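To start, the structure itself, in structure tokens.
Complex shown without one protein chain; remaining protein chains in place.
Then we have chain A:
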Amino acid sequence: MGEMEQLRKEADSLKDQITAARKAVQDTTLQEAVAGITVVGRVQMKTRKTLRGHLAKIYAMHWGTDSKLCVSASQDGKLIVWDSITTNKVNAIPLKSSWVMTCAYAPSGNFVACGGLDNMCSIYNLKGKDGNVKVMRELAAHTGYLSCCRFLNDSEIITSSGDCTCVLWDIETGTEKTIFTGHQGDCMSLAVSPDFKFFISGACDYTAKLWDIREGQCRQTFGGHESDINSIGFFPNGNAIITGSDDATCKLYDLRADQELITYQDSGIMCGVTSLAPSLSGRLILAGYDDFNVNIWDSLKAERVGVLAGHDNRVSCIGVSSDGMACCTGSWDSFLKIWN
């Protein structure tokens, strides 16, 4: 038997053992566990604000931790920091490369970051001395597009890339502290755990991975999706994760049981999930789809309880503010909408 053949057999055998170990702890399903709970009443949200200003498709948005400011990135080559309550533009930052795919707001509010087909993550200082927003650092090392980035703090950021890796960067020195390898397809999305010790990534190899940031290790791998995972997020308690895929479903995986608890799907939904975000308590999962809508799911009963219809093109990004007060959607129609 050739070496590759042997390795493949070994991997398959280990995967079978993992499947068996997961089955061994599966003494109930979420569906059974919530049989006594009623579905949440119909959720009807209204557009409270429309943020107008971008001139092309919006690809990403991220709330600041104050639940008031948010940043959006568009292929018009701008990053805009918005006051979501007044709808004023606090900053309009011109980018070197207009092919932006992601943006992030630092928890401190001092920085924003973005990146895309330039394969770089650019960090902008919002609180510069002369009031001008300038590029502070360009983090370059990925050999593929930047799909997502999230700050850990003012000096560290994690990026995911089309080169199948994720990287933890030291922003000060502009160097890679840790490279997270293991995915066998483009990494499309990442999310950091509430305690900042772990992050999760979703990729075009149809899996989600949980990584220990300090150890640099992949701890767990979650399969089940039948196509690319475009979006990933932590359930608010930090012990479960939610994924959204081109296979038109979202899934909830529990980290401690190391398996899927439930799938959010409907025979009427046949287009890919582009983005997702849980509500504050986790009871609702808001997911953006290729068909221009956002479907609102009751996370426990796995039923659709509402729709946000209002965009004239694909909903590319969605975020719930940290105080849970509102949800923001960004679309290829160039607008952001605030809903509650």
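Assume a residue touches a chain if its C-beta (ideal position, glycine included) is under 8 Å from a C-beta of that chain, and two chains touch if they have at least 3 such contacts; residues count from 1.
Here, contacts and distances are computed from a predicted model.
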Checklist entry - For the complex's missing chain, which UniProt name, "Guanine nucleotide-binding protein G(T) subunit gamma-T1-like", "Two-component response regulator", "N-acyl-aromatic-L-amino acid amidohydrolase" or "HORMA domain-containing protein"? => result "Guanine nucleotide-binding protein G(T) subunit gamma-T1-like"
Checklist entry - Which residue from A:Ser227, A:Thr263 or A:Asn340 sits in contact with the chain not drawn here? => result A:Asn340
Next on the checklist: Just to verify: which one of A:Ser74, A:Ser160, A:Gln220 or A:Thr274 makes contact with the chain not shown?
Outcome noted: A:Gln220
Next on the checklist: From the list A:Asn88, A:Asn153 or A:Asn239, pick the residue that touches the absent chain.
Outcome noted: A:Asn239
Checklist entry - Among A:Ile37, A:Met270 or A:Ala309, which residue is in touch with the absent chain? => result A:Ile37
Next on the checklist: Using the document's contact rule, name the residues of chain A that touch the chain not shown here.
Outcome noted: 3-4, 7-8, 10-11, 14-15, 17-18, 21-22, 24-30, 33-34, 37, 40, 43, 45, 48-49, 84-85, 143, 163-165, 175-179, 181-182, 184, 217-221, 235-237, 239-240, 252, 254, 256-259, 261, 279-284, 286, 299-300, 320, 324-327, 338, 340
